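Only a single protein chain was left out; the remaining protein chains are all shown in position.
Chain lettering (A, B and C) follows the sequence in which the chains are written, and residue indices restart at 1 in each chain.
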Amino acid sequence: MLSSPFIAQPSSVSQIMLRVLLALIPGIALYVWYFGPAILVSITLASITALATEAAMLKLRNRPIKPFISDNTALLTAWLLALSIPPLAPWWMVVVGTAFAIAVSKHLYGGLGSNPFNPAMIGYAVLIISFPVHMTHWLTPHALSGVELTFIDQLNYIFNGVLPNNLTLDAITMATALDTMKTQLHLGLSVNDIRDMPIYGRLAGKGSEMVAIGFAIGGLYLLFTRIITWHLPVAYLAALFATSGIFHLVDPQHYVTPLFHWFSGAAMIGAFFILTDPVTSPTTAKGKIIFAVGAGILTYLIRAFGGFPDGMAFATLLMNICVPLIDTYTQPKVFGKKGGGK
Amino acid sequence: MISALWVMIGISLLLGAVLGYSSIKFKVEGNPLVEKIDAVLPQTQCGQCGYPGCKPYAEAIAKGETSINKCPPGGEEGIQKLADLLGVEFQPFGEGAAPKGKAVAFIDEQTCIGCTLCIQACPVDAIVGAAKQMHTIIASECTGCELCLPPCPVDCITMQAIGENITNWKWRHPVIIPIKAAA
Amino acid sequence: MRKLFSFHGGVHPPTHKDESTRSPIAQAPLPSKLVIPLSQHVGNRAVPIVQVGERVLKGQQIGRPEGKLSSAVHASTSGTVTAIDMQLVAHHSGLPDLCVTIIPDGKDEWITHAGMDLKNTPHSELRKQLRNAGVVGLGGAVFPSDQKTDAHHHQIKTLVINGAECEPYITCDDLLMRERAADILHGAEILRELLHAEEVLIGIEDNKPEAVAAMQFAVEQDKHDKMEVLSIPTMYPSGGAKQLIRILTGIEVAAGVRSTEMGVQCFNVATAYCVWRALAHGEPLLSRIVTVTGNVTDAQNFDVLIGTPLDELVALAGSKPDTDRHIMGGPMMGVDLPAGTVGITKATNCIIESSPKLFPPQAPALPCIRCTRCADVCPAELQPQDLYWFAKSNNFGKTQEFHLFDCIECGACAYVCPSNIPLVQYYRYAKSEIHERERDKKAADLARERHEYRQLRIERDKQEKAEKLAQKEREAAAKAAQAAAAAPVATQNDAQQKLIEEAIARAQTQAAVAHPQNTEALTPEQSAEIAAIEARRAKIREMATDAGADDEPHKQ
Partner (left out) sequence: MSEYLLILVGTVFVNNIVMVKILGLCPFMGVSKKLEAAIGMGAATTFVLTLGSGASYLIQHYLLGPELAYLTTLSFIVVIAGIVQFTEMAIKKTSPDMYQTLGIYLPLITTNCAVLGIPLLNVQAKHDFMQSLLFGFGGAVGFTLVMVLFAGIRERLEGADIPSIFKGTAIAMVTAGLMSLSFMGFSGLVK
């Protein structure tokens, strides 16, 4: 006998995920505008791998493939992973990262909804630990390098590692703004003269600050269409701002301004797209704030003192470990049991 | 070499003293575990576990003499509860000990000769009757342990499964509309 | 204007109310037969007090209430009782239940009945009349009203009359308020008396302006100064008792806590109306307003006799041929009825003729992505995604830790779930499993008690026998000692010899006096029966001896 309710609000997981993918478009557009179309190659490559791996895993587990492929969750993981690794990363890196993310971090735990770790970040962590060198070859924005790599050259490099005749890899790539900042600081330079270097724009790295703004716009769109709630992004950015602010006030020469941290690395895309993955973030309001504040502080610590250039991925994974516990201990009071009854 | 001996003997004497003192202070009497295990068992007193009732089986488990998968009326869930309580691994039922559906004994009053053998056998006094008088089973009290079947000389007791009626009907586990393709 | 409160969550499904409010309440004609279930209320089933073939009058009691929590059942019209048997009833399970089937004789002849003098009849009498008139909550809970009007020495401040009717499609309360507002208020007045409540608040959703106006007019006209009609914002499930109490008074009644302990009590408008008919006019609950809507040509409300078969009622509203299911209640909390032959019961406030076009079958469910939209709309402020997670994996202990029994099964969570998971069915599954385990636990505890008492009794009998034996030996020894003192020369075995002779003598005297069984005053067939039993015993004894002879086991 069917159980009530017999009517439902027209909404589906694939619609939600589609909206999140659309929200990524502004960021990607700016990315292509500043760094050339290479990122599109790795995004499509990652998407194809993700869908192929998902289909294979579902086949192995005798599950119908259609409903899962069309729910766009694998696509979202692929896009987030592609956006957090260098655009000129060789093709096998993208494939390995995405395949590991979808197969191990998602389907080994039972597919959609049961994975404790954010698949995109697991993919990133695996890549940065296995291929640290490749992960530092980020594209320099056109304005800086003055070299206009055609799309064919980029394709050529990604698939068979060949560069046009006169260019060397170092000419067209550089470390991220964060990475350069960290290495220079270790060499004892002060923040001011580091900021004078050509790669820095007004807020952070020349191209990457605009891309961060693009993701922020996409994030605000998600916020206003109530796909995500304010708790995670606001708490995360506030925590990052506060910790970096304290260190900056204590020693402005050695610790960069909070705005720099906001608009560099994966902070913006993390706050609005990576942390807010519903499956791997807490469900209670209080829990979301604890989770985001923890991630913010860890991101700053790893960026300032850790061994990796950007702490966003590891901060997310470390806080993902705590999510079940956070959920258990932040259960809100139930109707009528809030005391007083008024 | 000698000093090494002294050191080791010193340490062990010191530890021995501390442990001796604390074992007296932390004396624990009785084993509250038996009641906890007995609380989990279904109390059918049917003896299918090889012990004359649930309490003896509980004591045997507490003493570790027997395994926890010998109680068919308890079902898989009973074993799971015992496994959680004792912190041991879940063991499925051995062969032939699989649980049967719940049933209640019923005396066919045409053939009952009033010999009271079943009354003496019933562990929970669920059979009403006296010598040479008609016997009948109180359905609500019968635990379905089938101990009254063997002693009956005229074999007039049968086990009747408890059907599904509107009061004990249960919602089914919702099989999500065929998400699992055929294997 | 009183300050209104709000409760957490709630959804706004399309109301679809205007289809069935165009025409006034129509009187449904006498049906061909009446199938009246005896269990139409919370509590024990009513005990039938009529025989098959007996002629009953309209309003005559056919089922007596049984036990403290129960209610009476009456014949909805005059006719003859043709059967008292198991028939399909309006229940999720689709299983049969005991029903009384009456074939109406068309006379519709009332039994003699009279109203009560409300002013000076003691309240206990009024409650007994409510119980015997079969008045139960008509909002859907069908809880016997006589129990709810007993405030159990709690001081009741507010009586809430629930006219919210938040579920889509259902408009029976709306029409009732528009047409019979005065009687509802009289009923509410009686309930206020019974509960000694200080004020009465009538909550009506603001998508029913005509009903609000009608009730407002009736309050002013009959000068009910302690009553106030309040128009509350339209949101599902604002009609839930706890939710409406929260909106009107701000009090949050926790699950498992009776609202009377918080000084509030809630009654549906239809229940208030029935209280008035039962006490002022002595009419038991025989009929109720039912909305027939959905896949029908002209949806409207009918005043239907309890027990009218569904098919006949639905035919009145012109049910379209492509109807595949009948839903009793609304689309959010309704019951998918097993067949068209079930009778209308006291709980049937609406029948929706469903068709694949009206209620498309649910898309296949995807796994839960913990997006917490369900937690945002849950009026009981639970965490439906956790409850689902534990119910799915049969971890019932955890579901209770997450307050499973606070869930009012309103369906708001399943309504907004983007993965189309039938959440409410998971919670109902978990609840029925937990109820069954509790029943088993109670039975197991009872069995342990009986077993331990039996062990005790056996020990006690053994001891008594041992004492009696020891006591007898002491007497025998004392007697033997006397005999020995009298004839000291008799040695030890002489004493035993004398004992044996005495025993033999006693045995002979007994054999002489024993007379045959009491078989003097026996009727012929009794003796025939004894003969048959004797024959069978003989056969068994000889079968037993054969068995012994060739060693074949007595029983396969």
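Criterion: a contact is a pair of C-beta atoms (placed from the backbone, for glycine too) under 8 Å apart; a residue touches a chain by one contact, two chains touch by 3 or more.
No experiment lies behind these values; they were computed from the predicted model shown.
A.B. asks: Give the labels of the shown chains that the missing chain contacts, considering the complete complex.
C.D. replies: Contacts of the omitted chain with visible chains: A, B, C.
A.B. asks: For the chain that's not shown, point to the residue among B:V18, B:A139, B:A161 or B:V175 touching it.
C.D. replies: Going through B:V18, B:A139, B:A161 or B:V175 one by one, B:V18 is the residue touching the chain not shown.
A.B. asks: Specify the residue from the set A:L163, A:L189 or A:L318 that touches the hidden chain.
C.D. replies: Answer from the full complex: A:L318 touches the omitted chain.
A.B. asks: If the missing chain were put back, which residues of chain A would it touch?
C.D. replies: Contacting residues on chain A, toward the hidden partner: 60-61, 104-105, 108-111, 114, 116-117, 122, 125-126, 129, 298, 301-302, 305-308, 311, 313-315, 317-318, 320-325, 328.
A.B. asks: Which parts of chain C are in contact with the chain that was left out?
C.D. replies: 367, 389-390, 392-393, 395
A.B. asks: Tell me which stretches of chain B touch the chain missing from the display.
C.D. replies: 3-4, 7-8, 10-12, 15, 18-19, 22-23, 26-28, 32-33, 84-88
What we mean here is this: only the chains that are shown with their structure count from here on.
A.B. asks: From the C-alpha centre of chain A to that of chain C, how far is it in Å?
C.D. replies: About 56 Å, centre to centre.
A.B. asks: What is the distance in Å between the mean C-alpha positions of chain B and chain C?
C.D. replies: Averaging C-alpha atoms per chain gives centres 33 Å apart.
A.B. asks: Among the residues of chain A, which ones contact at least 2 other chains?
C.D. replies: Residues 3, 67.
A.B. asks: Provide the list of chain B residues touching at least two other chains, using ranges where the numbers run on.
C.D. replies: 171, 174, 178-179
A.B. asks: Could you list, by residue number, the parts of chain C that touch chain B in their complex?
C.D. replies: My answer: residues 39, 89, 91-93, 95-97, 362-366, 394, 421-422, 425-426, 428-429, 431-433, 436, 439-440, 443-448, 450-451, 453-454, 533, 537, 540, 555.
A.B. asks: In the complex, go through chain C and note every residue touching chain A.
C.D. replies: Going through chain C, the ones touching chain A are 7-8, 11, 13, 92-94, 168, 242, 246, 250-255, 257, 262, 325, 327, 329, 331-336, 338, 354, 359, 362-364, 366-372, 375, 379-383, 385-386, 402-403, 406, 409, 411, 414-420, 422, 424-425, 428.
A.B. asks: Spell out the residues on chain B that touch chain C in their complex, using ranges where they run on.
C.D. replies: That would be residues 38, 41-45, 53-54, 113, 123-126, 141, 143, 153-155, 164-166, 168-174, 176-179 of chain B.
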